[in-house]
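For this depiction, one protein chain was excluded, whereas all remaining protein chains were kept in their positions.
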Amino acid sequence: MNGNRFGRLFQVTTFGESHGEAMGCTVSGCPAGLELSEDDIQGDLDRRKPGQSMITTSRGEPDAVSIKSGVQDGYTTGTPIGMVIQNKDARSGKYEPFITAPRPSHGDFTYSAKFGTRNWGGGGRSSARETVNWVAAGAIAKKLLAREGIELKAHVNQIGDVEAPAVSFEEMLEHSEENDVRCAHPETADEMQDLIADYQEEGDSIGGSIYFEAQGVPVGLGAPRFDSLSARLGQAMMAIPATSAFEFGLGTEAAEWTGKDRNDDWEFDDEGNPTPVENDHGGIQGGISSGEPIYGEVTLHAPTSIPKTQQTADWETGELKEEKVIGRHDPVLPPRGVPVVEAMLALTLVDFMLLSGRLNPDRVDDQPGEYDTEYHPSNPNNQ
Amino acid sequence: MNGNRFGRLFQVTTFGESHGEAMGCTVSGCPAGLELSEDDIQGDLDRRKPGQSMITTSRGEPDAVSIKSGVQDGYTTGTPIGMVIQNKDARSGKYEPFITAPRPSHGDFTYSAKFGTRNWGGGGRSSARETVNWVAAGAIAKKLLAREGIELKAHVNQIGDVEAPAVSFEEMLEHSEENDVRCAHPETADEMQDLIADYQEEGDSIGGSIYFEAQGVPVGLGAPRFDSLSARLGQAMMAIPATSAFEFGLGTEAAEWTGKDRNDDWEFDDEGNPTPVENDHGGIQGGISSGEPIYGEVTLHAPTSIPKTQQTADWETGELKEEKVIGRHDPVLPPRGVPVVEAMLALTLVDFMLLSGRLNPDRVDDQPGEYDTEYHPSNPNNQ
Amino acid sequence: MNGNRFGRLFQVTTFGESHGEAMGCTVSGCPAGLELSEDDIQGDLDRRKPGQSMITTSRGEPDAVSIKSGVQDGYTTGTPIGMVIQNKDARSGKYEPFITAPRPSHGDFTYSAKFGTRNWGGGGRSSARETVNWVAAGAIAKKLLAREGIELKAHVNQIGDVEAPAVSFEEMLEHSEENDVRCAHPETADEMQDLIADYQEEGDSIGGSIYFEAQGVPVGLGAPRFDSLSARLGQAMMAIPATSAFEFGLGTEAAEWTGKDRNDDWEFDDEGNPTPVENDHGGIQGGISSGEPIYGEVTLHAPTSIPKTQQTADWETGELKEEKVIGRHDPVLPPRGVPVVEAMLALTLVDFMLLSGRLNPDRVDDQPGEYDTEYHPSNPNNQ
Partner (left out) sequence: MNGNRFGRLFQVTTFGESHGEAMGCTVSGCPAGLELSEDDIQGDLDRRKPGQSMITTSRGEPDAVSIKSGVQDGYTTGTPIGMVIQNKDARSGKYEPFITAPRPSHGDFTYSAKFGTRNWGGGGRSSARETVNWVAAGAIAKKLLAREGIELKAHVNQIGDVEAPAVSFEEMLEHSEENDVRCAHPETADEMQDLIADYQEEGDSIGGSIYFEAQGVPVGLGAPRFDSLSARLGQAMMAIPATSAFEFGLGTEAAEWTGKDRNDDWEFDDEGNPTPVENDHGGIQGGISSGEPIYGEVTLHAPTSIPKTQQTADWETGELKEEKVIGRHDPVLPPRGVPVVEAMLALTLVDFMLLSGRLNPDRVDDQPGEYDTEYHPSNPNNQ
């Protein structure tokens, strides 16, 4: 099993290696009638792509997506959406010292040991380049969610020991894309940038974390226990390369809170329905969305590819050797990770919107089950 | 859900429409170390492709497969194999009379009613063009099976009322590819060909059936009851466009056999193990392979696209109208269906070889679980 | 993998062996608010149970179902429904001659070879006793379908060479349960009964087939290609023990029909929507339901357990031996298979009703996606 599929009803299936010919993914389960073009997807790909700033790898990938199927006359047809993204700037030569020796803390060793073969081109399948597929698929999920009033956003809230103060969702929307580090708190962003520059200068890298939030999520998403909303978000986020922690709501802090403090009392909302007074529960209760904003955090460790000298063990010569990982790498992962976290959040939510019957699995424009028998020569929206 | 995935451990995920830009599939779960190139796949694609003889559609598709990932230095890497096949000769104009009216017994109506949109290009996703993906994936499965001593073959055993006598597996191997109709019994093949020509001449089409057989299948494949080998073959074969029946062993004839006649007594084989005296059970007992050849039959109805005048109902004008389906279509499906049936048989068997632990899911060259810690700079076979 | 789960959204997971302590199944995905008691299920269990007539095994099982979870105050809660059925009349002693030798054409050999252990109690897991679970789960599916106007029925249309003429759905409803053989054509039922008695008398058994039909199925069910409605029905029906063929629509006969004859022209229905003039397509076009009745046939071979002497190979002694299968067995399978076929049909259809958004996955009483925020102390229907 390759673990290259995500989702139960909105399914993404991916292929591609860092230095292979192309990346690609197939999105199954997208309802018909969604207006969709490559432009809708390219925006997020550009946010993820390498070479966009000083603090990202200089690999020059245009990351232009090509939709091969599932769209006709500008609207989805309800059938699988095949997408391909060419790899243009793969230069495997750079990795040569590590062909017979694993890079420290990379997937080189585990992949080689598992498959009995060394995919020496830039980490092959273990490379974070794979996430280009996720972002492409996530862009479609976001469009579907937006129609239902669900908005989501992520920003970088920590780099090394520099932490951003809490920001509002509106601040995230407004500021997080204004700076290279993608932190929604401008002053902190400057500090982060300086810190990154320092580490970059000394040939090192640094960890950080990403805060995410989704607004407008209806009550009732989640299939506890094994597919509770929190469990599926846990899988989704921990699938992201370099993650070492997933938190939602109070996260690790919850260990120190009492029940009385953490519990959210109930009051009535304007329509007379129960609504929690606070949101210490992070928008999920009993594994199901409560209608409150869903928020949480993902920790990404420092990039393992660093120009500093490290020790590796050459299995061919049987010698230890000191090597630097030359190549084009990010000094820090969260800035480019922001669209990836958003994509995984969107893919998880859209899947549950389908699983809970809130999205019509066949057509975006109708209520589920309301199949009239008007047959359109092409998409009705397109007339 | 798009129903575009087949297999539990050896998974094929497909995309593409008849007149879209490209077809494609991703094969997950193929172990590393299998020697594989596009040539290994092209042979079967050529057997399936249109325009190969007078009795196939004249659509001119080279059906050249391009492997985008999962292969390095001529060997699989154990990671997803992405494949793309361009559509070259799509001429949608031909279908115009049917844009606002469904072709009789096609998927036009049901697809349009389900998705609220008319994918008017040659049947879109409902076209049998999709099976190009299956044949590509099936070619990889066949290669894996062949390493384990499993051989499989199909041939056309009925067209209209012309039925071939029973032939041996060896005859199938020898003769089925010698004639355009792919019947392993040469005299019958001639008769079939004449019959097809007759129907073709009068602007009609005709049904038929395909017999399949697999040899060398080990005892123990199948996960009864819901995933018994027969149940999964049933799904696999009934997924093929235009199928209306699936049989294994005695098939429908079994209704008339007594227990005493149908039951296969036991004797000992040369190694002193129980082996059935006959194979009326079709190689599957209790839903699990018995070690005997697995054989069965798939019925394909006549192609629905015929140049004869038929009545349709135009939902835009509200008028009934008489139309001919112009286009490029096969007068009979089984000849091009042979590689498709083989592909689905291979995909089902290889999946169970993995599920039963008979194939190492990670590497072809080792026993499962025997992971030594020699790390190869590239594939070991390649040195 | 045990292959003990069926369904994507309406999932049945089963356990139990013929002579074990109990059978049981868990139904996941049943929406909340369905009125349900053990009585709703018992009726179908009684139709399947042994000992109900001269032509069924004399094993005396009350087959009383006990619901352990998922129902509160007479209504489903939307959570998993656990059901247990005790085995009361297991007498394994009867199978002793076959403990070290496989019964002809049973699953004894394949199960033993696969698992390395002989589950000698009445066939263990390979016994058709497992289908008691399917019928229990199917009864819930039927109740859900009935709310949506979908009715389904099966009857025995062939025993040996005695075939029933075509009967209408109404005749099936009226007559199929009037006689022990469950054939809706009374005169044929008598003939069948005589034939069975003859075979029973000579210590033999005989095959047969079951015709099924579903009415009121809406347009749009099915997820072609791999999960087309026909593919999933194929899997469902071929999972039934002793099946050797599955057909829908014209079935194997389609091989001899021309396109012109088989194609169903279009006309308009009373509401001005396209509707096929005939239903040679069996209610499925392009793998998706067309709104016409879905019909087909399942062939069940003769019971393998017969009192006639047969040869087996004793792996302990290394001797061939002649044995009779003593025990309590049916002389023919279709009569008790009728509720099993209905159950698998219902389970397949209800799954697609959920997959296509036509059933609200969370609550039966609302449209999907219409989650109001009225909270009920218990089920609203119950007040």
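Labels for the chains are A, B and C, by order of writing; each one numbers its residues from 1.
In the analysis below, contacts are C-beta pairs under 8 Å (C-beta built on N, C-alpha and C of every residue); 3 or more make two chains touch, one makes a residue touch a chain.
This one's a predicted model, so the numbers in the text were calculated from it and none came from an experiment.
Here is the thing to keep in mind: the chain we left out touches A, B, C in the whole complex. In the complete complex, the hidden chain is touched by one of A:Tyr75, A:Trp120 or A:Tyr199, namely A:Tyr199. Only one residue from B:Gly20, B:Gly160 or B:Pro218 touches the chain missing from this view: B:Pro218.
Listed for chain C, the residues touching the missing chain in the whole complex are 1-2, 4-5, 9, 11, 13-17, 20-24, 26, 28-29, 31-33, 66-70, 72, 75, 77-82, 84, 99-100, 102, 109, 112-121, 124-125, 315-316, 361-363, 365-366, 371, 373-380. Listed by residue number, the positions of chain A touching the unshown chain are 1-6, 8, 14, 101-102, 104-111, 113-114, 123, 125-126, 130, 158-161, 199, 204-209, 219-220, 222-228, 230-241, 243-252, 254-268, 272-277, 280-282, 285-291, 299-306, 308, 310-313, 315, 318, 320, 355-356. One chain is missing from the display, and on chain B it is touched by residues 8-9, 218-220, 271, 273-274, 355-362, 367-369, 371, 373, 375.
As a working rule, only the chains that are shown with their structure count from here on.
Taken as a graph of touching chains, this assembly is complete, with every chain in contact with every other.
Per-pair counts of C-beta contacts peak for the chains B-C. Set against the Cα centre of chain B, the chain with the most distant centre is A. Mean C-alpha positions place chain A and chain B at a centre distance of 37 Å. Centroids of chain A and chain C (each the mean of its C-alpha atoms) stand 43 Å apart.
Shown for chain A are the residues in touch with two or more other chains, namely 9, 361-362, 371, 373, 375.
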